[in-house]
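All protein chains of the complex are present and in place, except for one that has been dropped.
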Amino acid sequence: MAFPGLLNYWFVVILMMIGFFIVIAHGNLVKKIVGLNVFQISVFLFYITMGKVDGGSAPILAEGIEVYSNPLPHVLILTAIVVGVATTALGLALVVRINESYGTIEEDEIGAMEDDA
Amino acid sequence: MIVVAVAIARLHNLFAVVMLTGIFSLLGAAAYVVLDAVDVAFTEAAVGAGISTVLMLGTLALTTSEERTAPRDRVILALVVVVLTGAVLVYGTLDMPFYGDPMAAIHQHVAPRYLGASGAEIGIPNVVTSILASYRGYDTLGETFVIFTAAAGVLAILGRARGPGTSKPTKAEREDAEV
Partner (left out) sequence: MNYKIVIRVVSKFLIPYMLLFALYVQWHGDFGPGGGFQAGVIFAAGFILYGIVFGVGNLRDVVPAWVTRTLLAGGVLLYAGVGVAGMLMGGSFLNYSVLAATPTGGQHLGILLVELGVGVTVAAAMITIFATFSSRER
């Protein structure tokens, strides 16, 4: 009981910060979307670790099992994952369009072109 | 997972980055199985490691697969911001219940009712499914609309008038378009 303690949350925080770092430190738009994905997965992990109960099993009702993990976070994250990929696809579509208009997916170069225009 | 995430942050070859994202998702799915979320793991393995990798590769094929190096001062600034935010978040977790604590606040409100009563009320053993489709039907309806809208958005952004079922335009047509 004592061992994992709060470690799972710190793990999530580290992952989340790596995602955040990718988003703010990189100018490449595809890399930014990858960063957002890492961030997203860390949030998913956060929810799922909150839903875990010691000694619990997967929330599928069966004879002889008394303790289940909390199913509510699972439901939320299940839909969030699929919605996440749909919105990622939308973002990537925008990146493709930006690349067609500007010929680059680097943020600074796009900014420079905007200034010139 | 942290190792893979650091590698994603460091690499500049976007192709490798996308592949690592797939691995990252798969590791995430394994973690979900350990944490009893089998439904979620299933989805993550199919979506994260499968579809989104394919979509990202499609984007790379349409754009470029090398990233320019970010300016050094920007990286340092970003690191400072990230470490500060992380420290605040870790401070915030000190109030959280311990991992696996059955008395945590999250397990006290509606979850016991779902676990206790859904067997009799809905009559199907997978509680995740019964919450998803029945108790939380409105939410799921909303999510379905989001997916619908996202697909419609992609169509609106990229699916410019090219007749259904036609493949690439012929070379002559493209030359016409360029003139």
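Before moving on, here are some points about what is shown:
Chains: A and B, in written order; residue numbering restarts at 1 for each.
To be clear about the criterion, contacts are C-beta pairs under 8 Å (C-beta built on N, C-alpha and C of every residue); 3 or more make two chains touch, one makes a residue touch a chain.
These numbers were taken from a predicted model, which means no experiment stands behind them.
Touching the chain that is not shown, out of B:Val6, B:Ala30 or B:Ala46: B:Ala46 (per the contact rule at the top). Seen from chain B, the chain kept out of the figure touches residues 38-39, 41-43, 46-47, 50-51, 54-55, 58-59, 61-62, 120-126, 128-130, 132-134, 137-138, 140-141, 144-145, 147-148, 150-152, 154-155, 158-159, 162, 164-168.
Residues of chain A that touch the chain left out of the display are 58, 60, 78-79, 81-82, 85-86, 89, 92-93, 96.
Going forward, only the chains that are shown with their structure count from here on.
One inter-chain figure worth recording: chain A and chain B are separated by 5 Å, centre to centre, where each centre is the mean of the chain's CA atoms. By the touch criterion stated above, chain B contacts chain A in their complex at residues 1-2, 5-6, 8-9, 14, 17-18, 21, 24-25, 28, 31-32, 35-40, 43-44, 47-48, 51-52, 55-56, 58-60, 62-64, 67-68, 70, 74-75, 78-79, 81-83, 85-86, 89-90, 93-94, 96, 98-102, 104, 106-107, 110-111, 114-115, 118-119, 125-128, 131-132, 136, 139-140, 143, 146-147, 150-151, 153-154, 157-158. Put simply, chain A touches chain B in their complex at residues 1-2, 4-11, 13-22, 24-28, 30-31, 33-35, 37-38, 41, 44-45, 48-62, 67-79, 81-90, 92-97, 99, 104-106.
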